[in-house]
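Submitted below is the structure of interest, expressed as structure tokens.
Note that one protein chain of the assembly has been removed; the remaining protein chains are unaltered in position.
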Amino acid sequence: MPTTGTPRAIPPWVWALPPVAVLAVVFLYPLALVVQESLAPGAYADVLASASFREALVTTLWLAVASTAGCLVLGFVLAVVIAFVPFPGGKAVSKFIDVFLSFPSFLITLALLFLYGTVGMANGLWTDVTGDTTGPFQFLTTPWGVLLAEITYFTPFVMRPLLAAFSQMETAQLEVASSLGARPLRIVRQVILPEALPALAAGGSLVLVMCLNEFGIVLFTGAKGVTTLPMLVYGKAILESDYAAACVVAVVNVALSVGLYVLYRGVSRRAGA
Amino acid sequence: MLVHSRTGRWTAWAGFAVLFVPLFALPFLVIVAASFSTNWSGAFPSGPTTAHYAAAVRGESLQALTTSLVTAVTASLIALTAGTWAALAGAALGGGGPWGRRAKRVLDALFMLPVAVPSVVVGLAVLVAYSQPPVLLNGTRWIVILAHTVLVTAFAHQSVSAAVVRLDPMYEQAAAGLGARPSYVLLRVKLPLLLPSLNAAAGLCFALSMGELSATMMLYPPDWTPLPVLIFTRTDRGALFTGSALAVVLMAATLLALLAVSRIRTKASYR
Partner (left out) sequence: MTSGIRFDAVSVAYGGTTVLDRLDLTVEPGEVIALLGPSGSGKTTALRAVAGFVRPVSGRVLIGDRDVTALPPYRRGIGMVVQQYALFPHLRVEANVAFGLKARKTPKDEIPGRVAEALEMTGMAAYAHRYPRELSGGQQQRVAIARALAIRPKVLLLDEPLSALDAQLRSGMLAELARLHRELPDVSILYVTHDQVEALTLADRIAVMDKARLQDCGTPQDLYRRPRTEFTASFVGNANLLPVTVTADGVAFDGTELNVAPGDATPGAATLCVRPHLVGLGEGPNALRGRIVEVQWRGSTHRLYVEVGGHRVKADVRELRETPLLGSEVTLHFAPEDAVLLAAGVNDDH
């Protein structure tokens, strides 16, 4: 290839170096240190053998899976209504969902305290009506409280890709299906659901990763009985100053989340999201 | 239209309202209501007051708000610069044959990684790395800003590179054909065309940083307490109503910033 006589342009990989170098200094190097720290003698054996770690792992996993399932069901139902049974104000609801996404998660827990806390709205209604001294809603400091908060907070993350997918769907399909005599539920099952599957898969795996990593909701719940992996990292590092153990838990958590995230990228790329 | 019968439609809407209102609308109403109250022992709050807001814009609370704003703006600007740079460099790499495409994938994956890593772990990693020589940042505001930057850079990169992919190469080629060197093309064509996406990314980064709690909890020094941390410490001590007022302030500040950014965006959208 004749290239004589012209000054060579700077090759593109040189341009990629500065941002990668910055990322390496502020993120990759620290992450590597965490891995290195976790390799302290005996750290893995101690942590993996401890009951608190295993409990946290189980709690994290089932909470994440249950929240994701809840978000998928709720998000699908709400998105179908917004997209296919349009009502005045539907646009505002979609906007509200976008705004919802930009608020921090712990606000939900704060709100739930007023709704279902020991002296909250629900229990207050109960005591006002029945005259009892305490109400029946005491689930907030249990895993169920966390589950409710996570489903509430993460459902919009499922709805957004779903609404995007639905907006690209041809209404002609629905019209043809219904002219062929299909009832709404059948259309949802046989026409809408198959179209929604890629978006559901993408949204669901994103929510799963975010649930695994969720910290604010659990922290605000203040439940001693609910310890997740991120809580354990925080507890070991800040409260107990046991950095080696914190790093081990962190590595396990990262392995879980990154593994799932890779899956999510694969799924969402196929879904075109 | 999916449901054709009148009753069917009303059933769908009623079901929607039953799910949507208590789950999504009520939480925010409750926080706003609580922020104006002194007491909540029955079905509804009581003792209307604005004292919490008076307190929220003074002293410690005001400082926390400024801290959050400064942190969010600084982190967003750095993240936007780094994310945009990486997105543009990645796009340039992607045009350079099979090796370039592979390099672009690695670059994208690296910048995507902070999304998947739990924020708490990012906090821990930054804490571990910068509590020891050669760089000691522990106990300073910079460690908080650094962690926020790491956390939001991934989102900035993600949304800008999506926009770079959508950018039609014909504009770049038309500019080059008219005699514009690459730097001129970048400044006069590419960045102006990316402006709407850059604004959107800036808004996203700002909102994320304003609400960041996980990593901040691991890192914040006493003299650099962002608003979410203050909300937590207040509510943890039982001051739920003060916490609610602070939460409303946080939401309002975020919304205002997003609104401002979206106004720039509509001004800057060309098509």
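Going by the order they are written in, the chains are A and B; count residues from 1 in each one.
In this text, contacts are C-beta pairs under 8 Å (C-beta built on N, C-alpha and C of every residue); 3 or more make two chains touch, one makes a residue touch a chain.
Every value quoted in this text rests on a predicted model; they were computed, and no experiment measured them.
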Where B:His4, B:Arg58, B:Arg181 or B:Arg263 are the choices, the one touching the absent chain is B:Arg181
Of B:Val73, B:Ala109, B:Val189 or B:Ala239, the residue that touches the missing chain is B:Val189
Contact footprint on chain B, counting only the chain that is left out: 168, 170-171, 173-182, 184, 188-189, 192-193, 195, 268, 270-271
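Convention: only the chains that are shown with their structure count from here on.
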CA centre of chain A versus CA centre of chain B: separation in Å? 15
Within their complex, state which residues of chain A touch chain B. 9, 11-13, 15-16, 18-20, 22-23, 26-31, 33-34, 37, 74, 77-78, 80-82, 84-87, 93, 96-97, 99-100, 102-108, 110-115, 119-121, 124-125, 127-128, 151-152, 155-156, 171, 174, 178, 184, 187-188, 192, 209, 212-213, 215-216, 219-220, 222, 229-230, 233-234, 237-238, 243, 246-247, 250, 253-254, 257-258, 260-262, 265
In the complex with chain A, residue positions of chain B that touch it: 1-4, 8-9, 12-13, 15-16, 19-20, 23-28, 30-31, 33-34, 40-45, 82-83, 85-86, 88-90, 92-93, 95-96, 100, 103, 107, 110-122, 124-130, 146, 149-150, 153, 182, 203-204, 207-208, 210-214, 217-218, 228, 231-232, 235-236, 240, 243-244, 247, 250-251, 254-255, 258
